[in-house]
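Entry: chain A
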Amino acid sequence: MTNSLRVPYDGIVMAAPVTIPYVRYSIESAQWWIGRALRALVTESGLKVSDIDGLCVSSFTMGTDSGIGLTQHFGLCVRWLDTIPLGGASAIAALRKAARAVQARDADIVACIAGDTNHVDSFRLTLENFSRFNQDAVYPYGAGGANSSFALIARNYMRSFGVTREDVGRIAVAQRANALRNPHALMKTPLSIEQYLAARPISDPIHLFDCVMPCAGAEAFLVMREDTAASLRLPAARLLSTIERHNAFADDPMQVRGGWAMDVGELYAMAGVKPDDLNIVQTYDDYPVISMMQFEDLGFCGKGEGAEFVRQHDLTIDGDLPHNTSGGQLSVGQAGAAGAYLGLVEGLRQVLGVAGPTQVRDASLGLASGFGMINYDRGLASGAAIFAGPSR
Partner candidate 1 sequence: MIDPIEPPRRKNPLLRTRLPTAPPRARSRTSHGFTRAAAEGRFMLQRCQGCGTFTYPAREACPSCLSSALAFVDAPARGLLLAETTARVPSDVYFRERAPWRVGLVKMDCGPTIVAHLHADCIEGAAVRMSFQLDKSGQAVAFARPEGETPDMADDRQWREMTADPKFRRVLVTNGRSAIGREAALALKAAGTKMVFVGIAEPWRPFAGEELLRRQDGIELVTLDAADEKSVGDLAADIGGKVDILVNTTEYVRPGGLLDRKGTSIARDEIDQAYLGFINLAQAFGPIMRMRGADGINNSVAWVNILSVHALANWPAFGAYSASQAACLSLSHCLRAELRPGGIKLMNVFTGPVDTEWFQTVPQPKVAPRAVAQAVVAGLRDGLEEMYVGDVAEEIRQRLAANPKALERELDR
Partner candidate 2 sequence: MQGRALLELADAIASDAVRVIDLSFTLSPDFPVIVLPPEFGQAAPVRIQEISRYDARGPAWYWNNVTFGEHTGTHFDAPIHWFTGKDLANNAVDTMPAKDMIAPACVIDCSAQAAQDPDFVLTVPIVEAWEARHGRIPSRHWVLLRTDWSKKGWRDYSNLRDDGAHTPGPNPAVMRWLVEERGIIGFGTETIGTDAGQAGHFEPPYPAHHFLHGAGRYGLQCLCNLDQLPATGAIIVASPLKIKNGSGSPLRVIALVSST
């Protein structure tokens, strides 16, 4: 059924989903968090450190290090190495690169890791050095971060398609309900739609519960061939398809769609599935309005129909379209670049049946998407992946 021209991911799997629980502030370095994730990958999988022959890392707070510094730091000897600076799209990008490397046997076992610390000035320093366009043409305007840039996008999107704050709030409220089952979520109190609507404004129309909480943490997984996972007796999920697109729709005066909309047909064609087949969806939720945009751009509904879609579906773990089942970044926290991984790692747990308190019954086919790098006035990077558990 596939009519994609791209080489299928036959025999490529993901295993050992790892989350190092987040904390609001940490005096440790990013390298400490990444090191902990690496160790967890090793102990989870029963591998030796020397078995890992590929490394892909993403982090905003590694300071002067990139991936190469970490090889010596952690005692890794790898034949494949990448550092991915794509923010919220880093996990999908890492997965794609690692998958092809393993497929071509350039590496056998690739560790994909993202980790960030959060010092009291981490957020500000990250913003200041984010990108040249942000430095020249956004930061001087007082936004102090993505909030005002996304506020403008949200305002335009909501105005263009008649979306209300209540529509958007449904997504946040459902995610909070999911998060209450996740012992590691940093947000621990219930959120009603009334509370969501009454929350204080940050940058109109973005209010408090539209925003993630920056924190410290790490996420990781392994990419390998199916036969490698079998020989290790490691539960693994098959990678069915991926897409990746950057700086799409540059002529849109304001961003109302992400790159997924360009390649969504290929995402499903390559996987041989339809949106209705998916048990779980993990969107990149830096803001709930962006999740709504992903429902449209990832084929669940048409452009401008996201509000109606959200009204018609129950996005909780027990609902008809379980979405951001761990609570998403909005309720768990955003640990820098690890935010890119949060959805994919939780999705892996779901289809492997090891999600524990947040497990969706019979989860077997999942989608995770990434979005990031708000450069100047729009998010440039995007990607998505569809994966299947052993039961599919």
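Criterion applied: all candidates are chains of the complex that A comes from, given by their letters.
One rule holds in what follows: contacts are C-beta pairs under 8 Å (C-beta built on N, C-alpha and C of every residue); 3 or more make two chains touch, one makes a residue touch a chain; residues count from 1.
This structure is a prediction, so every number in the text was calculated from the model and none was measured.
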Among 1 or 2, touch partner of chain A in the complex: 1
Complex contact set, residues of chain A against candidate 1: 123-124, 127-128, 132-133, 135-145, 147-149, 151-153, 155-156, 159, 200-206, 250, 253-254, 376-377
